[in-house]
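Excerpt of the complex: some chains, original placement.
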Amino acid sequence: MTEIDTGNTAWVLASAALVLFMTPGLAFFYSGMVRSKHVLGMLMQNFFSMGLVSVLWVLVGFSLAFGDGGGWIGNFDFAGLKDLATIENLPGYTGDFALTIPVLAFVAYQMMFAVITPALITGATADRLKFAGYTAFLALWLVLVYSPVAHWVFSPNGWLFKRGALDFAGGTVVHINAGIAALVLVLVIGKRRGWPREAMPPHSLPLTLLGTGILWFGWFGFNAGSALGANGLAAQAFINTHMAAAAAMLGWLVVERIKGGHATTLGAASGAVAGLVAITPCAGFVGGIAPLAIGAIAGVVCFLAIQLKFKLGYDDSLDVIAVHLVGGIVGSLLLGLFSDKAVNSLGADGIFFGGSELMIDQLVAVGATVLFSGVVSFIIAKLVDVTIGLRVTPEQETEGLDLSQHAEVAYQLGGVPR
Amino acid sequence: MKLITAIVKPFKLDDVKAALQEAGIEGMTASEVQGFGRQRGHTEVYRGAEYTVDFVPKVRVEVVTNDADVARLVEVIVNSAHTDKIGDGKIWVTDVESFTRIRTGEQGADAL
């Protein structure tokens, strides 16, 4: 076994904490955008994932994702964390991939990814998702969709990993995976009452900006932590992440300004997130100023992609599809162009560096994720919808999720005592 | 002239406004109020403690208009605001002795 390195461990533990912090960050990012009667519903759906998904991850999720079990899925060897405190290394994590950190640190780090991924979906279904149905969907989706896809891509034994598809920190596993599930879900539950006729403006952009700040901060753990060590690769992934977020903010704002006449605060926030999404698969494989290009492209494309929902008529409340599905695909495919073996010897060369196979592998990875997650998410959604129900009643929707689902009110700023 | 005051359900304000514009009204004033009446409020729970809230959010719409239009406008509001569910609200009319446009000092109907 390779020695445990305290510096690498310190960075991965710090990164795990940062990634955990992203889920509250996401909760604020999303809940700031909904109307004031749906705020707690949104916050709850995100925070609840920190509870339910974490428990499921420990019990079976991790084992299914990283257990020894061929290319398609892990096994139950590690169910309930069995052996993980003492095991020397995980299946497939040998040679170049040998961990230099405690296995439990890796388990905890990966857990935070599992927590936030399904939470990403909730932005699309905002203002109408029934809490009881959501909890069921969440549990099933984590086990039946997230764990297998994580195995395919992240585990050195996964078929996509073996095939050579690259995903440094979760472009496919996290963003495309959640993005396609979001699309399926909005098709199953339908539009919000009044959409797109009624205006549904954000109730608190400062809250959304808070979420943006936390997400940007946490994303360093998400991407640079994926180096699983405190080394040159981590530094590269760190600066790449920041560059892409910055360039994407500018890209988004420029188009927005040109098309709408204003550079908006929500645009700056959305652009940054789009860039962070796109750089996620690339963070440890690209160098130089490629991240600026990737970010700028993502900022522009994701902004334009928002129009799709109006054109095609699906109600993606907070544009999860435009930002995470589209942004994830943009990043995964641009990696096929910008990937540079000089940056990471365990990577591959993209088209710009004379490598031709990588793009194929990326296309396969994207296609496989979209197909698998799309189909299974649809089955789960339908199943839950016909049994528990995935959508609140019209009265509950009008009253708001906060009161109807949680018997709470988000703000009571005085005025008339009630 | 008369002042028509209507208490309506918040989500009905848009329809009421549209209907009043339809009916030729060029201005109105809306404000947030809390209503108490037959329509029961709701219950909130915080750490196991239940609170009953009797007040229901409503919107007050005020329109000053000529005597001649009052009856018609009241009907317009009734038609645009009602949902046939308890809590649709009330409309009351009071007499206005003088009406002035601040910008010009115009009085009465001219100020409308």
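Labels A and B are assigned to the chains in the order they are written; within every chain, residues are numbered from 1.
Simple rule for what comes next: a contact is a pair of C-beta atoms (placed from the backbone, for glycine too) under 8 Å apart; a residue touches a chain by one contact, two chains touch by 3 or more.
A quick note: this is a predicted structure, and the numbers were derived from the prediction, not measured.
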| item | value |
| --- | --- |
| Per-kind copy numbers - full assembly in this file | A x3, B x3 |
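Here, only the chains that are shown with their structure count from here on.
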| item | value |
| --- | --- |
| Between chain B and chain A, distance of the C-alpha-averaged centres to the nearest whole Å | 46 |
| Complex contacts: residues of chain A adjacent to chain B | 198, 398-399, 403, 407-409, 416, 418 |
| Contact set on chain B toward chain A in their complex | 11, 14, 34, 41-46, 53-55 |
